[in-house]
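A single protein chain has been removed from this complex, and every other one stays in its place.
Labels run A and B following the written order; every chain starts at residue 1.
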Amino acid sequence: MAEAIRRRWGHFRRQPVFTGFCLFMAVLALNIIIQTPAKFFTVSNFRILLSKNMPLILTCLGQSVLMMCGVLDLSTGIQLAFVNVIAIMLPQELGVPVGLGWACALTGGVLISLFCGFCIVKLRLPALLTTFSITYIIKGVNVLIMGEPQGKVEKIIYKTYDSVLFGFLPFAALILLAVLLIWQYIKRTRYGRHMYAVGNNPRNAYAVGINPERVQMKAFLIKGFIVGLAGLCLTASNASGNPLQAEEYGIRSLSACMLGGMNFGGWGTLSCGLFGAGFLVIVQNAVYYLFNFLTKAIQGLMINSYWQNLVSDTIIFLGLLATIITAKAQRETLKQGFVKQLKRGEKYGG
Amino acid sequence: MFEMRGITKDFDAVKALKGASLSVRPGEIRSLLGANGSGKSTLVKVLAGLVKPDGGEVFIDGKPVRIRTSYDSKQLGIATAFQDLSLIPTMTVIDNIKLNKETVGHFGTIDVKKDRRDVEELLKLFRVRCDLDAYAQTLMPSTQSMLEVAKAVYAKPRLLLLDEVTATLHHDEIEGLFELLRKLRDEGTAIVYVTHRMKEVAKLCDSATIMRNGETVAELARDELNDLDGIVYHMTGKVPDKAKACGAQAAAAEGEALLEVSGLKYSPKVRDLSLTAYKGEILGIGGLDGQGQSEFIRLLLGEFQPEAGAIRYRGKEVRFRRPAEAVENGIGFISGERNREAIFPLRTIAENLFVGRTATGGLFKFIGNRRVNGFAREAVEKYNIKVGELEDPASSLSGGNQQKLIVARWIAVMPELLLLDDPTKGVDIASRREIHQILRQCAQKGMTVVVSSSDNDELMDLADRIYVFYEGRVQALLSCEDKTQERLVAEMMGFAEKEERANG
Partner (left out) sequence: MGSGLRIRRFVKYNRPGMALVIALFLLLITVLINPKSLNINTFGSILVQTMLLSFAAAGQTMVVISGGVDLSVGSVMSMAAVITTGIMQGQGGRFAQVILATVAMGAAIGLLNGVCAVRVGLPPIVITLAVSYVVTRLQYVFTGGMPTGVAAALFKKTVQYRIFGLIPAATMYAVVIWALAFFLIHRSRFGKQLYLTGNNESAARLNGINTRKIRVLTFVLSGVFSAVAGVLGAGYMGMSQCQLFDNYAYNSLVAVIVGGSLFVGGVGSYFGSITGSLVMIVLSNGLTVLDISQPVRNLVLGLVMVILLTLYNRAKPIRQ
């Protein structure tokens, strides 16, 4: 039994998600200490954490789906705002019923994601710079649709979104679970395997008969759906519209995936995005409570809120560097183990 | 019955295939032989759907077929095991073998248990023992090669293409593999076996097709497979030469050693290399593709760092961390892989010529256009490089002139040790002769030249002594009377009279 556990652990250690898992656990522990377990492990704390941050978490998941296939999309963030403005403006300006309006917003999210996919996969433009430029395009479109932040959302929607079911399960968590469940299914289909193969080595995947272009476009489709959901969550969470929000979710989701252990080229899974997102969320939370504690503990210490953001951004930046360095170390040990095997092989008449 | 006729393929300026043909019947193991650059890998890639031919036709059972993608190739019953492997490094063994052939179970998900059973059976058949859940990149090269073949066989193809799959296999594994291949042949599979190991051809194959320079030059039957001389003749196109008079060897014998390499190791290609280069000599390095020659050159250059062994240069032990250090110490590098390693296509001819001077010297020193152009004009005249304007981009030159440019670039800087890696690949005869002449003059002036080449004529012509590399070790050192074409080819093929190594 112990042997099986040890083997499982050894296998887990070699997975890319291991770094993300460690980072997440570290900051989680820190956060629990700072916020005190009494205040951390409350339903209301979980509810706030999850519902406020669900858009970001979902965005990170979507980005990880793309990175698994070897592509990415920096404009993912502003796409949330796109979904948001459509969801608000359609009912508000055109009198479309809210349900239909939101469905259209979701579709809009999917379509714009497919547009990005078209540029990167079919036109073969450089992913980073192209999606960065597309951010400007979407920013323009958003403001054209909705000039100023405005709009409101029916009370029942945002109340539901912020609610807690059965006394302990936040509604936002339900959405996350739904997405994770759908992913568990996709992972077990042939397509799931193909995504992985294409991300890691498109040429070899092609040699086996897989069509990398189709696989990558489908990834953009899936990500569009997830981002659409995220945009709707954002709408429900803020209960209003803002055409220029969430732009930085693009680079942050990219950082999250990398923190979680992913690399540019299909080494990593959705859980990397999940742990990376968790890291981002918990770091911000921990820093907030830390500063709270410091201002209370040390008399007369005035720290403006800018320090908070700086500290959390710096921690995330350092985490990013740490991930890359550990990834390099992982690759080195991989190569070392490889060389050792060769040496062993040679001893036995190689 | 699989047939290819008149296949042509150009890669930019290089004519890889010029009307090649190949035919193989079910129940036949046909070997595909050819020297480096003969086009055999490209031909296999055409059948596999990875390369689109510019001309020619493929027939299956007399009917013409179009192979547009690798998917088409699979549909037609063709499976390929590639020399450079088509495994996905970060996927497990099971996932790799079953890739695109996964069994679908309930609700469209993959039936993982059945997949595992299938793969277990397959690996038992191949007598491969490895952890099914291990990532492909963590396995030994020999295991990876076996898996590559297993993957292809698993597809139950009508035509099995094997491209240099035994390069990393141990003796027993090769035996086991051959047994399996014979069984497949008896069951009616057609097999094409690309290799450079003559012993394997004699042991396994029923027939052979020989390629040279992109064309098919001969088709041999079973009884002709043991005639090594005949095969060499087809592969090289000429009758082996008598040895040339050994004049320049004197210089080497007297000279001091500029370069001494001992026990050099760099996985996986370089196993244990030791050699010496003397001042003022032209040292040749021969052997088939991929026996460690280009890795060796790069180890000297400092691009790679050796895992073991020592390099003594100018009498001192050195360890260059990057090529820039080597260049500062009087080493120059000329590569035949022009596009990747030597030519700057978008820069002007003048700038390309000036690279030797650009690389060394104060970083913020003024370099005026007059200086660059003056240098370039001299070089163009001296080395007879045909250019349009000096401001034209280097990509506008022909292959031969590009190569002359690269040579001129380094000769002008007069390094002590000049390393060349297949310098006249794809270069026309006239330019080749001119380059050889330049190199000989430099050696006379005291420059040490180490030239690795896949062209045996070039080695015979240029080099005073030739080291032959085989699977990461020095197989032989040829000089004077030993330096014959026959001996060279024999050593290259590992067909030595010496004791056999375990790797076959």
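In the analysis below, contacts are C-beta pairs under 8 Å (C-beta built on N, C-alpha and C of every residue); 3 or more make two chains touch, one makes a residue touch a chain.
Because the structure is predicted, anything quoted here is derived from the model rather than measured.
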Out of A:Leu23, A:Cys119 or A:Val215, only one touches the absent chain, namely A:Cys119
Taking the full complex into account, find the residue in A:Phe21, A:Tyr206 or A:Tyr288 that is in contact with the omitted chain. A:Tyr206
Touching the hidden chain in the complete assembly: which of A:Ala29, A:Val43, A:Leu100 or A:Leu129 does that? A:Leu129
Among B:Arg25, B:Lys52 or B:Arg319, exactly one should touch the missing chain; which is it? B:Lys52
Determine and list the chain B residues touching the chain excluded from the picture. 11, 49-52, 69, 298, 301, 303, 322-324, 326-328, 332-333, 335, 340-347, 351, 354-356, 358-369, 409
Tell me which stretches of chain A touch the chain missing from the display. 74, 119, 123-126, 128-130, 132-144, 202-203, 206, 212, 248, 251, 254-255, 258, 264, 304, 306-307, 309-310, 313-314, 317, 320-321, 324-325, 328
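By our rule, only the chains that are shown with their structure count from here on.
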Determine the centre-to-centre distance between chain A and chain B, using the mean Cα coordinates as centres, and give it in whole Å. 44
Within their complex, chain B touches chain A through residues 48, 50, 69-71, 73-74, 80, 82, 85-91, 95, 98-100, 102, 104, 107-110, 112, 133, 135, 137-138, 140-142, 170-171, 267-268, 307, 502-503
Can you list the residues on chain A that touch chain B in the complex? 11, 14, 185, 188-190, 192-194, 196-197, 200-201, 204-211, 266-267, 334, 337-339, 341-342, 345, 349-350
